[in-house]
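One structure, as structure tokens, below. Some questions next.
One chain of protein is taken out of this complex; the other chains stay put.
In order of appearance the chains are A and B, and numbering begins at 1 in each one.
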Amino acid sequence: MRKGFVISVSIICLGLLAGSFSVVGAADKVRGVTDTEIVIGQWGPQTGPAALWGAVARGTGVLFDMINEEGGIHGRKIKYVLRDDAYQPAKTKAIGKEFVEQIGVFGVASGVGTSPGMAVRDYLVENKVPWVGPATGSQHWTVPFQKYIFAIYPRYVDEAFVLSQYAVEKLGKKKIAFFYQNDDYGKEGLDGAKKYLEKKGLKLAAEVPVEVTDTDLKSHALKLKESGADAVIMWVLPKHAAIILGQSKAAGFQPQWIASSTLSDAALMYTVTKGLWEGVIYANFLDMDSPLVKKYLEAQKKFAPNEKNTGVFFIAGFMFVEPMVEGLRRAGKDLTPETFVKAMETIKNWNDWLGHDCTFTPQDHQGMKSIFLSKCGPEGKVEKISDWLTYPEAK
Amino acid sequence: MDMKRHYYEDVRLFKTNTALALTVLFLAVLASLPFLVGDYALYVLNLIAIHSIVAIGLNILVGCTGQISLGHAGFFAIGAYSCVLLMVKAGLPFVIALPAAGLIAALFGFLLGLPSLRLEGPYLAIATLGFGMAVTQIIGHSDFTGGHMGIHAPRMSIAGVVADTGPRQYAVIMVVAVALGLCAVSLMKTRVGRAFVAVRDSEIAAEAMGINISWFKTLSFAVSAFYTGVAGALMAFALEHVSAGSFNLILSITFLAMIIVGGLGSVMGSILGAALLTYLQLKLQIIQEAPWIGPFLLEISKRYFTTEGLPNIQSIVFGAIMIAIVVFEPLGMHGIYLRCKRYWRMWPF
Partner (left out) sequence: MNLFFDLVIGGLSIGACYALVALAMVIIYKTSEVPNFAQGEMAMISTFVAFTLMSDYGVGFWAAAGITLLFALALGIVLEVAFLRPAKDPSILGLIVITLGAEMILYGLAGWKWGANQNPFPVPFSEYSGISPGGIMITEINLWTFVTSLVLMLLLFLFFRFTKLGVAMKAVQQNHFAAKAMGIPTRRVLSFTWGLSSVTGAVAGMLIAPISTLDPNMMLDPMMKGFAGAVLGGMTSLPGAALGGYLLGLVENFFGGYVSLEFKSVVAFGVIVLILCVKPSGLFVRHFERKV
């Protein structure tokens, strides 16, 4: 048995070695585009601590399936490539290289995570790969201006600005505390809130950071309670939002909770917090009541019937890519990165999607600048409390 | 013939002429690869080279000196951040920043080695684990190191030539990797290397022979940290970005897995282990697209598990490989290689 084992192992090793490297194939005229298909790639955290957001990438897949079934775009079907980066920038970089050099994609759709995206942003820009709808509201996609990147997610700074404004002016709250995740995502929200409060001559009652890996938030809750805030803005993961609500209630601290749009899945949050989510005010970037959502959910039943996670993140996967699809349509049969960029820049006040007023200009690639606010009612029902607010003129 | 008659035969870098010829052939193949394969393959090779450096360093500590370390991600991070910070904030050129980063990591390795003198076995593992995680947390939080977002790494440039294309980066990384590998092999043949092995085999006997245990243990930590630091610095350039989130416990475990799978105590084992695990890490994500296994797994997922959780198979395969190697082949891939060699040497008897 031993000898056979040894021989078979040596043969397997040689086989692995031989099969692992492929010589680079012939280059297409335009990378990722043939007469019959367009190749679009996305990375997402399908495993690891951020796997909750893996649903975004899967949502995009269903959208493409739907479009392919309707005949594709100008006779071309979309070939969708999804990779798992486990929210680790090292893997994202490898995936980026794979997209450009091995698979040859035309463009990148969405993609969750600020640090993973940053690891690969410059590489994609250098290689002229159009990138639409990074699934984070970071400023890094538009500042400095990048020709091939089109951002859609409303920026965290602006969102926090609007939320603080609402808290102070509409709700009349005097002391606002900020509970944020200790990375760029949370800190950008913090900056937005501070920007508004400074304008009004106010200061935050408390700034409480939390690590992604923390599960014991008792001291955080106590810090918030100590600050005596009457409103707390949360810029964290759903998990931490759930924990802090529970711990605060246990500590006898019940302010008006205000949440960022990453926590906008009211049904999920209501279940996870066992009902504590009632009364929380949060920002939305997509309208779950829109008829398009019904259409998408039906497509999901058809193409991805085993998908368990069909909440806001899944639908967001559709929303971040709708402008890309529109851009592909407008670019016409002659599709190159240049024609695509030009076509995207003709999109002005476009409302045929889940978001609001998508506008790209040759100087500004931040597509959506509006959010609307809602409140979680009893039994997890959503109550809209404002219309689409566009900043900086938001009221 | 395995019999050695002179001392110099024992310390020769290549034991036989065949070994020398094969090594030269291997190096020639490595040198010619940039002209044959595409950029993505070169990137994969870069990653393998970097991980090999770490594996060799860790093997010096674990395989040759018999210590345990679950905190090498910390040294990796220190090397990466020091090099980038030296280049960005202090303006040092790459050729100086790289060894300097390695030396800074070696310093931390030395510091970690000092308290480890009193510890052994599980306690040592725990101490190094604590160190690795503490370093990552501290780096991730201080603004000097760019906080959670990390720092953007500049390009490597040697004497004015910027290594911005795939083949150039490959050249730099491979040269460093080969040089360090050769250093490791020759290190094990010197007095220092033999002292390491003596410490591993029996500390008390070694001490009785007059070997200064404290010095050699801490030296081993320092050398191992140097290798890992240099590798970390090279990784920063391969990724063009350093952020604290990537240097976590899983990374330390992966490094350890590389040398366990490859084979403790041998340079070739480290390289094999690093190559296999790096390759698996990259390819397992797309297991759905594998010829027969992919659809089969998807079927099982639909019926008993969740389809969206399928990429988790990476963890399962990794864990299974680690356990399989320890249970069935404690000497790792190097052990398998030795067995193959022995079998074929005596064939057909």
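As a working rule, a contact is a pair of C-beta atoms (placed from the backbone, for glycine too) under 8 Å apart; a residue touches a chain by one contact, two chains touch by 3 or more.
These numbers come from a predicted model, not from an experiment.
Within the complete assembly, A:226 is the residue of A:226, A:334 or A:364 that touches the hidden chain. Touching the chain that is not shown, out of B:131, B:227 or B:247: B:131 (per the contact rule at the top). Touch with the chain omitted from the figure is made, among A:35, A:216 or A:289, by A:216. Within the whole complex, the absent chain has one touching residue among B:12, B:141 or B:283, and that is B:141. Among the residues B:60, B:184, B:199 or B:313, only B:313 touches the chain that is left out of the figure. On the side of chain B, the interface with the absent chain consists of residues 62, 68, 70, 115, 118-119, 121-123, 125-127, 129-131, 133-134, 137-138, 141, 204, 253, 256-257, 260, 264, 301, 304-306, 308-310, 312-323, 326-328, 330, using the contact rule stated above. Seen from chain A, the chain kept out of the figure touches residues 47, 49, 51-52, 54, 182, 208-211, 213-216, 218-220, 222-223, 226, 238-239, 242-243, 246-247, 249-252, 268, 271-274, 308-309.
In this text, only the chains that are shown with their structure count from here on.
Separating the CA-averaged centres of chain A and chain B is a span of 34 Å.
On the side of chain B, the complex with chain A involves touching residues 36-41, 43-44, 47, 141, 147-150, 152, 235, 238-241, 243, 245-246, 279, 281-282, 285-286, 301-302, 306-312, 314-315, 336, 339-340, 343.
The touching residues of chain A, counted against chain B in their complex, run 2-3, 6-7, 9-10, 16, 20-24, 46-47, 51, 54-55, 58, 83-84, 86-91, 93-94, 97-98, 100-102, 114-115, 118-119, 122-123, 182-184, 187, 304, 306-309.
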